[in-house]
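Excluded from the complex is one protein chain; the other protein chains are retained at their positions.
Note that the chains are named A, B and C in the order they appear, and that numbering of residues resets to 1 at the start of each chain.
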Amino acid sequence: MIDGRPFGAVYAARMRIGIAGISGYTGIELLRLALGHPHFELTWVGAERAAGKTLDSTWPSLAGTRYGSVVIENLEQTPAADLAARCDVLFLALPHGIAARRAPEWLAAGLTLVDLGADFRLKDPAAYKAAYGLEHASPELLPGAVYGLVELNRAALVGAKLIACPGCYPTAVTLAIAPLVRAGLAPQRIVADCLSGVSGAGRNPGPRNLFCEVAESAAAYGIAGTHRHVPEIEQTLAELGRGPVDVVFTPHLVPMNRGMIATVHAFPAAGSLPSLADLRALYAEAYAGDAMVVLVDAAPGTLEVRGTNRIFIHVAVDARRGALTVVSAIDNLVKGAAGQAIQAANIALGLPENAGLPLHALVP
Amino acid sequence: MIDGRPFGAVYAARMRIGIAGISGYTGIELLRLALGHPHFELTWVGAERAAGKTLDSTWPSLAGTRYGSVVIENLEQTPAADLAARCDVLFLALPHGIAARRAPEWLAAGLTLVDLGADFRLKDPAAYKAAYGLEHASPELLPGAVYGLVELNRAALVGAKLIACPGCYPTAVTLAIAPLVRAGLAPQRIVADCLSGVSGAGRNPGPRNLFCEVAESAAAYGIAGTHRHVPEIEQTLAELGRGPVDVVFTPHLVPMNRGMIATVHAFPAAGSLPSLADLRALYAEAYAGDAMVVLVDAAPGTLEVRGTNRIFIHVAVDARRGALTVVSAIDNLVKGAAGQAIQAANIALGLPENAGLPLHALVP
Amino acid sequence: MIDGRPFGAVYAARMRIGIAGISGYTGIELLRLALGHPHFELTWVGAERAAGKTLDSTWPSLAGTRYGSVVIENLEQTPAADLAARCDVLFLALPHGIAARRAPEWLAAGLTLVDLGADFRLKDPAAYKAAYGLEHASPELLPGAVYGLVELNRAALVGAKLIACPGCYPTAVTLAIAPLVRAGLAPQRIVADCLSGVSGAGRNPGPRNLFCEVAESAAAYGIAGTHRHVPEIEQTLAELGRGPVDVVFTPHLVPMNRGMIATVHAFPAAGSLPSLADLRALYAEAYAGDAMVVLVDAAPGTLEVRGTNRIFIHVAVDARRGALTVVSAIDNLVKGAAGQAIQAANIALGLPENAGLPLHALVP
Partner (left out) sequence: MIDGRPFGAVYAARMRIGIAGISGYTGIELLRLALGHPHFELTWVGAERAAGKTLDSTWPSLAGTRYGSVVIENLEQTPAADLAARCDVLFLALPHGIAARRAPEWLAAGLTLVDLGADFRLKDPAAYKAAYGLEHASPELLPGAVYGLVELNRAALVGAKLIACPGCYPTAVTLAIAPLVRAGLAPQRIVADCLSGVSGAGRNPGPRNLFCEVAESAAAYGIAGTHRHVPEIEQTLAELGRGPVDVVFTPHLVPMNRGMIATVHAFPAAGSLPSLADLRALYAEAYAGDAMVVLVDAAPGTLEVRGTNRIFIHVAVDARRGALTVVSAIDNLVKGAAGQAIQAANIALGLPENAGLPLHALVP
């Protein structure tokens, strides 16, 4: 056995996968994970601006691999039929709007779509427009899109053809607080203060990702309900709980490449504060079948999950102040993006759920 | 005029100052500021373990200055009378316990004490023992110690002989939330999630300050009311407000040398949520006379205050969720420690309040 | 095919491996790579000071894996026969001196030893004593130890029982310059200025690895031939070339976790400076059969090789100044330590040379 995988096992299944949006940080992370996946064969890579360049000119780290000289194709100019002839599954790591516009033709061509963007996360097209400033191009697809937060939505993902992968913050916050919401221990309002590494700001240059503006600095942004991930979190919590839960959400940018911390507070009704032992038992039961969720006794550092698809969760009770605090740590590019997308796709495709997903962090 | 200071002004006052605890990060920051202070003459430096070494062997950055070859004296072995013969004011940047034990003799010798440690912050010796695990050695001095949070306590500092400088987190949190507490807009409970640079963990090696354990990582610690700064914040807010305010406090360590963010949430009673304009007006009025407090329209980054004694405060209203969010940014070693200590000392000594305090950040 | 490996291949060979020194950065990197190795089964982990603790208390990143609760054994107290009963191969990531002392008994018990420390690198016991300040405990083993710089020593590694893995700097410098030395293009003297991430300074706290002393700083150290890696590099180059080559070597510490750059200059005799095309051809030929060596057209960044066993090499000609400059980039913990050790062990054990060695970097 090599860490749980039967030694030398021969898997019959093989899926041909494509990555649209290979020039961004989520795209390259999808590629890294796809290349290590026992059932994936990477057969197509595309982008918008980077089209026509080789992979190793966009990502020098790929020099000397057999993918380095592969030419990035033009997403916009590739007909759906061609894509479908070359891929079974298409991972979409694109700015919002594109997937909503192109999904109908891709689905019609028979592709399974795993969208890492925002286009199919919100069920309500009006909420989408409010958050993203665009009329949704394919609202008819929204009811059928499956939200890819595996630990909460595993059954629905089986056989899914259109997966809406959660945002990074919603992943970290929702998994941290879901057991409390379900148990009625997070009534009315939670507070979620989150920290993200700079890769979350994307690869396009701007004031939030220049080295000298970010290194040695830390800052909040998207304060007071203005971040686009808020309606997404509230949508999921409303489904989980006994009515709406307000999420007072504040993201912060901190000077590191990867990693995300969600520190989430709930305030149970007077008299219903659980003991620490009960709280731990609640979480242990909630995530009993989830290999990617690890309950830890000390507040986790993001380095501990770097490069992995795992989420570390730590729970605490402030009995004097009637508060429960839950801290989760993920790698925003893995469990918060590319890894979770593959985890959801594995389920959709009937593969072992954790195939190809790293468990061991790159430390230090 | 040079930035508000009359050009070429001759100030008559000159104070001889000593720094106890010169080998730590707060100590060297006190030295940096003291050397630029128009009324301070540095006349004594001492420490415990570093005693007997030259300043430039402890701090290579001092090589070639006229202080580099100064030998660090032994704090424990220096009689109070000798100290008082050489200094007017003694700044104490020491582990807790020492100041409480030695303060009586130093005060008796005539020294003005500015304690940057924790010994005189909490008015209740029982609270001190609960937080620091020590019986307070001089509880009789607690009533007379003046809490050095200048913006809230200016009048009491005039002529003070024993100043208890606030902790870094209490500075950032209390100044962020005080106007709300005073206005009754932070009833019952606030949530304060804070970020600190690594210098806050001190200079003694440990798992929280090794480069490879911290760089590329971020983590919460001291969760659920266990951090020693919680009773200090709650003590101040109780004095400001209309009764006790619970502080749900979670500090985080992030990979940068300096800097602190406090993101503080308050939940006004239903129907009493102010508009953003009213909120801004409330803060503008609260800090109208405070040169070190700057109200900013965008969430501040810590780099913007690096090396300065200023606190940047940004306020926001999440009307949909009934929450007020206030974000403050300070340099934990300046406004959170050495700078605020000097600001308080300036007042105590009858000097211009802002003498020697940097306003312009080191950017980038 | 998954990146060159036959899909679903069943390998018959399986080696039981042990790691001595699991509490250091090289130890945990060995573990990460061993767990992904198709022919390795990790069967023993030991240390000195960390003995008795669980793996996940030493490395929180291992929480929730099947190794997390494994107890670290006491290296000193484990008899060689017990070790040999449980392992085929022992990887040694230890301070110098221990391997030299214990190797005879371990070898006698039948273990294959892969030493990542310094004890068997220098052929001359006097040079060892001069560099490390210790009388070598087993000089009789030195002639039989095989230097594990795979690309230069592949044939000798087949079947080796005692492998002396190169230091990180010697790996980066020697591979960068070896083709020039062999071609007579680096006569007399080379200059090698190198940059290392902080993990190279190890996990024991000290002034060179505290976050606040290192972040935002860069510094040379071990100047003017005083670094212990100099005799190792000179030994290899003397064997490769036509006589001794002086190595003017200066390492620098830079604020990053991992990564190493070697910038190496050679000064061919007047009239013998090659053209850039000839220089590239020389390197292409020298490393034609080496999957881990990648010749790149632009100076490489360490991020491009992070987490991989690859070395990126860039060559340049300064015709006006008669100099050749070669820049190499490695991950100091992989190609500079754990990865190269596995690569050498693979050859010694008759496994595919690159089995278990990552090619795809963690970017960003």
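What we mean here is this: a residue touches a chain if its C-beta (ideal position, glycine included) is under 8 Å from a C-beta of that chain, and two chains touch if they have at least 3 such contacts.
None of the values given here were measured: they were computed from a predicted structure.
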Quick one: which of C:Glu213, C:Glu232 or C:Glu353 touches the chain that's been left out? C:Glu213
Quick one: which of C:Leu113, C:Ala201, C:Leu240 or C:Met256 touches the chain that's been left out? C:Met256
Write down which of B:Glu304, B:Asp318 or B:Glu353 is the residue touching the left-out chain. B:Glu304
Touch criterion as defined above, residue of C:Pro79, C:Gly133, C:Gly206 or C:Gly225 at the omitted chain: C:Gly225
Among A:Ala13, A:Val158 or A:Leu210, contact with the omitted chain is made only by A:Leu210
Go through chain A and note every residue touching the omitted chain. 25, 198-199, 203, 205-206, 209-212, 214-216, 255-257
If you put the missing chain back, which residues of chain B would it touch? 1-4, 7-11, 14, 25, 28, 31-32, 35-38, 41, 59-66, 199, 215-216, 257-258, 294-296, 298, 300-301, 303-308, 310, 312, 359-364
Which chain C residues touch the hidden chain? 189, 191, 193, 195, 197, 212-213, 215-221, 223-225, 246-248, 250, 252, 254-259, 261, 263, 265, 267, 299-304, 306, 314, 316-318, 320-323, 325, 327, 329, 364
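Heads up, the rule we're going with is that only the chains that are shown with their structure count from here on.
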Quick check on chain A against chain C: do more than half of the interface residue numbers occur in both copies, making it same, or fewer, making it different? same
Based on CA centres, what chain would you say lies at the far end from chain B? C
By CA centroids, point me to the most central chain in this structure. A
Chain centres from averaged Cα atoms put chain A and chain B apart, in whole Å, by 39
Could you state the distance in Å from the CA-based centre of chain B to that of chain C? 46
Length of the line joining the C-alpha centres of chain A and chain C, rounded to whole Å: 35
Per-residue multi-chain contacts in chain A, two or more chains: 215-216, 257-258, 300-301, 303-304, 306, 364
